[in-house]
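The block that comes next holds chain A.
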Amino acid sequence: MSAEELAERFSRLFPRASAPPESTSADGVSADGVVPAEPSRPAQETEHAARGCHLEATLASGEVVAAARLMDEHGFAIDAVTGVDWLAEGQMEVIYDYFHPVNGLRVAVRARIPRENPEIPTVSEVFPGANWHERETHDFFGIRFTGHPDLTPLLLPEDAVYHPLRKDFSGE
Partner candidate 1 sequence: MKHSPRQIIDGFWSLLTGMRITLGQFFKPTVTVQYPHESLKMPTRFRGHIVFVRDPETGKSLCIACKACEKACPSDCIVVDGIKREGEKRKSVTDFKLDFTKCSLCGSCVEVCPTDALEFSRAYNLASVSKEQFHCIDLVKRLEQE
Partner candidate 2 sequence: MRFITLCVRTLAVSESNFISAAEHAGETFVLNLGPQHPATHGVLRVKLTMDGEYITRAEPVPGYIHRMHEKMGENRNYAQFLPNTSRIDYLSAMHYTHAFVGVVERAAKLEVPPRAEYIRVITSELNRISSHLVWFGAFLLDLGGFTPLLYAFDDREKILDLLEGITGSRLTYCYYRFGGVCNDIDDEFIRGTRAFLEEMRPRLKLYRELVTDNIILRKRLIDIGPISAELCRKYGATGPVIRGAGVPYDVRRSEPYSVYPELDFVVPTHAEGDCMARYLVRMEEMGQSLRIIEQALDRLPEGPVLGKAPKTVKLPPGDYCYAVEAARGRFMVRVISDGKEIPYRVKLRAPSFSNLSLFEEASQGMMLPDALAVMGSLDLVIPDIDR
Partner candidate 3 sequence: MNLPEPFRLLVFLLGTMAFVGANAAYLVWVERKGAGRFQRRTGPTEVGYAGLLQPIADAIKLMSKQLILPPGVDATLFRLAPLLVLAPAMMCFATIPFSETLVPRNINVGLVMVFSFGSIHVMAIMLGGWASRNKYAIISAARIVSQNVAYEIPMLLVVITLLMVTGTMNLHEIVQQQAGGFWNWNFFRLAANPLMPVTFIIFYICMLAETNRAPFDMAEAESELVAGAFTEYAGMGFGVFFMAEYANVVIGCSLATVLFFGGWQSPIGVLPGLFWFLLKLYLLVFSVIWVRWTFPRTQFYGLLNLSWKILIPLSLFILLLTSAVMKLF
C-alpha cells in the first residue's frame, strides 16, 4: 500500500464537502502554513524528508473516528494524539499521528474544533492506546473527547482544573 492509495481512500471516504469551512482561512492557506488539500482531496501526500510525514489529512471533527477505523483497517498503529491551541483563530486542532509498523508510512490526521467548546469524539474505541493520549490532551488543552471512558487527569495532579498548554494559560 502506498500513500497515494491511502489518499485515494481518504477522498472516497470523506468527500470534501464535509470538511469544516473554518479549517482554512480566507486566503486559502491554513493558519499553520500548510497548503490546503485540493478541494476534492482531504488527504494530501507530503514529502517525508521535508515534513516527517507521508500523508496529511484534514478532516471534520466528526470524521476522526471513521479515519481511525480506516487506519486500523490498513494496519496502522496509533502514534500520538495531541492538540494545538490556535488562540488567534479561536480554534483548537487535534492531531492524530499514525505510523505503519510494517511499511513505515506516517499519516497525520487533523481536525479543527471551536475553541469555546472543544469537543471531539474519542478514537479510544478503535485504538485503546489513544486512551492515554486523549487523556493527556484533555489535561493539557481541555479538549473533551466524547465517549472517552475516563478523562481524569493523567499527568497533571488529580485536582487540576487548568490546562497548561492553552496559549492563555499564565501559570497561575
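The rule is simple: contacts are C-beta pairs under 8 Å (C-beta built on N, C-alpha and C of every residue); 3 or more make two chains touch, one makes a residue touch a chain; residues count from 1.
Behind the choice of candidates: all candidates are chains of the complex that A comes from, given by their letters.
Computed from a prediction, not measured in an experiment: that's the story for all the values here.
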{"item": "Complex member touching chain A, one of 1, 2 or 3", "value": "2"}
{"item": "Parts of chain A lying in touch with candidate 2, wherever the complex brings them together", "value": "32-34, 48-53, 75-80, 82, 84-85, 95, 97, 99-104, 106, 108, 127-129, 131-133, 136, 140, 153-157, 164-165, 169"}
